[in-house]
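Reading through the structure tokens given below for one structure.
For this view, one protein chain was removed and the others were kept in their places.
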Amino acid sequence: MTPLTLKIDRLGDLLAKMAAAGFRIVAPVASAESDTSATAPRPRQAVRFAVVGPQDYARVDLTATPAAEGIKRFFLPQSEAVVRMRQNEGQSAQVSDISPDAPPTIIFGARPCDAAALPVLDRVFSWDSDDRSWSHRRQQTLVITIACQSSDAACFCTSIGGAPDSTAGSDALLVPQDDGTMQVRLVGERGEKLRQFFDADDAGSAAPREDATTGDSGKAGQVTVVPPRFDISGVRSWIENNFDDKLWDQAALACLGCGACTYGCPTCHCFDLVDEGTEQSSLRRRNWDSCQFRNFTEHASGHNPRPWQTQRYRQRIAHKFAYFPERFGTTLCTGCGRCVRVCPAGVSLLEIVGRIAAKGKIEEGRADG
Amino acid sequence: MARIGVFVCWCGENIGRMVDCPAVAAAARDMSQVVHAEDYKYMCSDPGQQRLIDAIRQKHLTGVVVASCSPRMHEPTFRAAAEAAGLNQFMVEMANLREHCSWVHDDRQEATAKSIDLVRMMVAKVRRNERLSPIRVPITDRALVIGGGIAGIQAALDIADSGHEVVLVERSPSIGGHMSQLSETFPTLDCSQCILTPRMVEVARHPRIRLMTCTELQDVEGYVGNFSVTLETRARYVDLERCTGCGACLEVCPVKNVPGEFDESLATRGAIYRPFPQAVPNKPVIDPQCCLRHKAAGRKGISAAESNVCGKCAEVCPIPGKAIDFGDAPSTVVENFGAIVVATGFDVRPVSDFPEYGGGRFADVITGLQFERLLSASGPTEGQVRRVSDGRPARRVVLVACAGSRDAAKGCAYCSKICCMYSSKHAMLFRHKCHDGQATVFYMDLRAAGKGYDEFTRRAAEEDGVSYVRGRVSRVYRRGDSLVVCGVDTLLGRKVEVEADLVVLATAAVPQKDVRQLAQKLGVSYDSHGWLSEAHPKLRPVETATAGVFLAGACQGPRDIPEAVAQAGGAAAKAMVLLSKRMLDREPIVARIDERACDLCGTCIKVCPVGAIEAQPSGSRPVRQVAFVNEGLCIGCGTCVASCRSKAPDLAGFTDQQLYRSILATADGTIAAAAGGNGQPSAKGDAGEAGR
Amino acid sequence: MSERFEPRIVAFVCTWCTYAGADLAGTSRYVYPPNVRLIRVPCTGRVDASFILKAFESGADGVLVSGCHPGDCHYTSGNLHARRRWNVFRELLRFVGIGDDRLAFSWVSAAEGRKFADLVCDLTERVRAAGPFDGYGRMSYIAEALAAECGQQGPAESPDDRDGREGRA
Amino acid sequence: MDNHYLPMMAEIREIVDQTHDVRTLRLRLKSADDIESFRWQAGQFGLFSAFGEGESTFCIGNPPTRPGHIEITFKQAGRVTSALRQLDVGDTIGVRGPYGNAFPIDDVFRGRDVVFVGGGIGIAPVRAVYLNCLDRRDEFGRLMIIGGARTADDFPFLDETCALAGAGHEVTVGVTIDPGRESSNWPHRVGLVPDVLREMVEQASPAVNTAEAVAIVCGPPVMIKFTLPVLHSLGFADERVYTTLENRMKCGIGKCGRCNVGSRYVCKDGPVFTAAELHRLPNDL
Partner (left out) sequence: MNHSSAEQLQQVAASALAVGSVKLVIGHAAGAAGDRAAACFVDSDDNVGRLTIASPGVATNLAVYATRPEISHLSPIAVVADPPTLRALVGLLQEGQVEADRLRVIALWPQTAEVSQSPSDSADDDAGAWKVSGSVQTMEQVLASHEWVAHGQWTAAAQADDLVERLLKMSDAERWQFWSAEFARCSRCYACRASCPLCYCRRCVAEKNQPQWIDTSATPRGNFAWNVIRAFHLAGRCIDCGACERACPQGLPLGALNEFLRRTVAEKFDYRAGLEVDSTPPLADFRTDDPEEFIR
């Protein structure tokens, strides 16, 4: 099969072609308003995913290491009306369905760590019963990722089994080449739908072929190296066996209990259902929620199973690295590091899981010995 | 489960003409949880109320909206009707279709649409109403009367006579007030002392009156039924228990030349002195400002008790153990009261406020009150009218009414009310004492409205030869050893000059100078001059906006003795009504705090106007300090509710839920109209929405 | 727009002064436009900033808060606390784009029926001149209800629109 | 694909006030299809909407042996329960469900002695099971019902529970209120539920075969905490001691992550758990 390529200066044409084919385009764009913020250097929010039109193509920015905000909200919107309730005067209450608003979409330029979360979340949204909104958006949306050319101290995808050029969750992966072009790797059947938009790589036919499923492609492209930060093998069992360990208290003390990490996280998916509206007309909305909030588990009676931040912090880590793996066979984390970057208190999941991994290693060793 | 009834009143034509009441009732019928709606000609009539009662009973209503007039008018009516039907009175809300709608709009369609909205807002509110019970607070069966003038005396006696305890507080050493300074009173010319003294003695002897002289109010806490008042008593240096009032001390005091308060500085007194011969208590008092021993002690920085200067009064005191106590000190007590009567009276402006009339420059320009002392048989001149400057008999007296009164430029735009009468009285009394004397009264208008008053002034002019000049005095100057009063006779339209031995200025009556501080402590409002404000000028003339605080006498504005006495009786009656109940029912519109949400940041405590909120241990575990509202003190303004960032407090009767629903209900009219349901038949739905 | 725009105005008034002033306007038969919906509270001190926002969220084009003149407060100082609050909150709302043509404060005593009527006339005209409050109107419950009536998610509902200017669906 | 969040519509047919703040609603689904498809077992729950206010989780309070309506019993505590209390007969509420697992009546209970322990509002889920068992009385051994509340005024289903004893069901019933809270005319037991449980089981004649018996315990967390050791000491096997967890839920269908305890979704794997299962869960309840 002819290899595909993308010349970066033809990006506008590519996006236009996709739009012409009826796709809504979502891409990372540099914020037009970044100059409004008072703090001058503010890398965290500079690049965000947004629906783009032709006038925005020039602002598409493929350079940022995981953008401030991931692509999760294009599959699980932060707030989405799911039911409408109507109480006409003189009539009894009625409800009606609100179907998810999801036109065919191509998300262009996502990072592999964001895309990798999609198949992970597929498991929870399709086990037992299918979540209509999620499934519909998944079906409607094709994801084109770009292998990372740079990484930072918060990146740890490789420690979770991912890679800066992993294709997990992607329908196509772009691998930046030395000559400034992007090698295009289509993934699976869904990826084939994207073939029409790319040019055949006539010049670069000499480019070596790699197995798209491995991350080892450094020779061919300018893919960054994310060094392993910890060995995850002992993490789950340590968590399962050390529910009351002091580590949780220590780790949680600095945590302020906001939702920045969970909202930034590509795999966090907890949500709330709330009614908003007047007597006569209200909407039931599905909103992101965070296990880090004090009132997440609080009963109306005031009883709270997890009243302390220690418990909530432990829940978050344990859910990702023990409970979810136990239930669904995969870690609820892709190593994107966004939680580390956004935490206002400088709490690092990477550091804490690293400590757990080290402890787990020792215990494993003990068990073996 | 809410079952709401809506009752739309036509108020005859008042609402019915501008609002389609049956349409409002029909719309209400469709509103959520409304199970009954009707319209009727007069809801407040007996049959109207009966319809409400019947509907509550038959349809088991849990809430009622009466769409009629202002709740300020008939809320009590419909609440009572609800209670009669067995529904908690606080489950009634009113939509104001009359004052706020039919009377102020001129388009029937619009007015009807608005009426439906108003009803919808109230239905939304009443669905969140809660059954409330009046708050019962025990009443301290005791009244405080502030001020020992005739008004305070009358109020104290009336209250005490009805069986309630009274504390009468007077800041000077004796009760009696200005009335005790007067010679005779108009229009009957009976002797002021003769009619007042028995009342004063009665106060002193009354088993239920505790008299506290030399005492002022320092602080007030609490609320109607339960005021907690801090009273501070100055040192008198004479033990009232021991002193028999023999007066031996008065003779020996080496200090003789202190201007006497009672005689308005026309006579002198000693450092130890009896306020006046009929004083109650009739015991001396030491003025530490003048007492040699106190002054010497003060210079040395020691107490008068430690000093050995003078002490003649103590030496001569015949009481074993001595009634003179140089070691006396101010004392403070906190007393509880159910009601407070304020009778702090008035003052007159000093002559020095009137330099144009020679006030302050010429000794013979005096106030009316000073002239009273000159006329008084017990006064410094034993009733002989003499010039202040040289003591020669006065033959020519000019009396100037409206000295400062009715003169915005002088700061008193009001009429002092008593001046016309007492100036006439002064002139008349002078003429009685000095048959060949000349009495001239300058006046602006002779205001003599009162029983026998006009006759009195007529008599002065016609029988007692008082000459009246209608006009203002422009200035007073000295010519030889006489004063000359220049003015204009506006009736004759010419200038007049009158020679005088004495010029008596009827200076404007003004509130006591420090009454504002007192009013603020009591939470009583006052006007720009400092006259205390009644709750309602017509219907609640002796009450104040602060429940349980009543007004008697001239603290409220200038008035004469019969008025002051009558008002004191009125204030006493109001206090008695309050004290005669064991418990007080208060509207349960009070704040309460959800302690689970309280962080005790202190904001509510700081904003509460009555100090009803304090920190207390929480009722739930873990125990911590939280804000707590004392229901007995809370007056239900809701400032704490809106000031609290976490919205821990809420206000019964006006809860967040109730107001939230009322606000949201303003949207539902439009939503209903858009859905083609009932709602606003006006063009608004179309035009307004299209524009959105 | 061919038909005249009729603004929706919500007013929070204290029961002792402005509500009574409105009563007096009625007793005096002063005619004023029917655009204002009064919500009675004991004191302006009870009026929370959230009330004002909730009124706008409910589709109000203008909001009025009115109580007793300083010194007249039935509770002595509720209105003075309220005045502090509005000194700040009004500035804040202006700073985020809700100006004086949307939000008004007044003192109307129980004796000022005329003033109340004039105030309502004035305010109605002012808000009418400012036009529908589209900014807040778009995110009001009314707009949401009307959108849902047509089977849509509310305005600015879909995730891509969250970016405001950036979103172009 | 279905919108799982779209509730069925039900009408309130009857309202019974159990205590000053506990209320029972009897509901009937409006659509005949819904009635047909709504099949549940004792222990399952539903999500019940007060429109405009939200949904709340309640167990289905009537046993499947008494079909035709859906019964819920709730205590006023939060936004939804306050709103539900506002509703009247004839009003509409939303229903989603039935969700969750159920008590294994056929698989485990049948043929055994069963002890039911309910405290306060926890009596409601227990009641669904014992009514179920009473309706199929022949299939079980001894039945013992212990109900407790803080005071007589907080006791839901008090009269009904007491009446069961005399209704020819062959069932032992004990009702109790907390010591110090009784009035002089309280004719029943006074004591904490675990103590009453021990006393009744120990004094039962013929004796309860605790080693083989089943126990169901629902109530406030503190009651469960002190009751489980008592059951254990009486010889009940942890595998046959059941309770229901009351975790906060939103979706009810294993997505929203709120009710999770360890790897378990209370809404899917529960709400019914055995004591043995609870011991294996992280101490996060």
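Just so it is clear, A, B, C and D label the chains in written order, and each chain counts residues from 1 on its own.
To be clear about the criterion, contacts are C-beta pairs under 8 Å (C-beta built on N, C-alpha and C of every residue); 3 or more make two chains touch, one makes a residue touch a chain.
Please read these numbers as outputs of a predicted model, since none were measured by experiment.
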| item | value |
| --- | --- |
| Visible contact partners (per top-of-document touch definition) of the missing chain | A, B, C, D |
| Among A:P28, A:P266 or A:G337, the residue in touch with the chain that has been omitted | A:G337 |
| Touching the absent chain when the full complex is considered, from C:I9, C:A22, C:V63 or C:A104 | C:A104 |
| In chain D, positions touching the absent partner | 78-79, 82 |
| Missing-chain contacts mapped onto chain B | 596-597, 599-603, 606-607, 643, 645-648, 656-657, 660-661 |
| Hidden partner interface residues of chain A, rising order | 31, 33-34, 36-42, 44-46, 48, 68-69, 78-79, 152-154, 249-250, 252-254, 256-260, 262-264, 272, 274, 276, 285, 287-288, 290, 293, 295, 308-310, 337, 340-348, 350-351 |
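By our rule, only the chains that are shown with their structure count from here on.
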| item | value |
| --- | --- |
| A-D or A-C, whichever has more C-beta pairs in contact | A-D |
| Cα-centroid distance, chain A relative to chain B, in whole angstrom | 71 |
| Cα-centroid distance, chain B relative to chain C, in whole angstrom | 37 |
| Multi-chain contact residues (two or more partners), chain D | 91 |
| Shared interface positions of chain C, touching two or more other chains | 58, 141, 145 |
| Chain C to chain B touching residues, read off their complex | 1-6, 8, 10, 15, 19-20, 22-27, 29-34, 37-43, 45-49, 51, 54-55, 58-60, 71-78, 81-82, 85, 117, 131-132, 134, 137-138, 140-143, 145-146, 149 |
| Complex contact set, residues of chain B against chain D | 1-3, 33, 35, 127 |
| Chain B - residues contacting chain A, complex | 27, 29-32, 124, 596, 661, 664-665, 667-668, 671-672, 675, 677-679 |
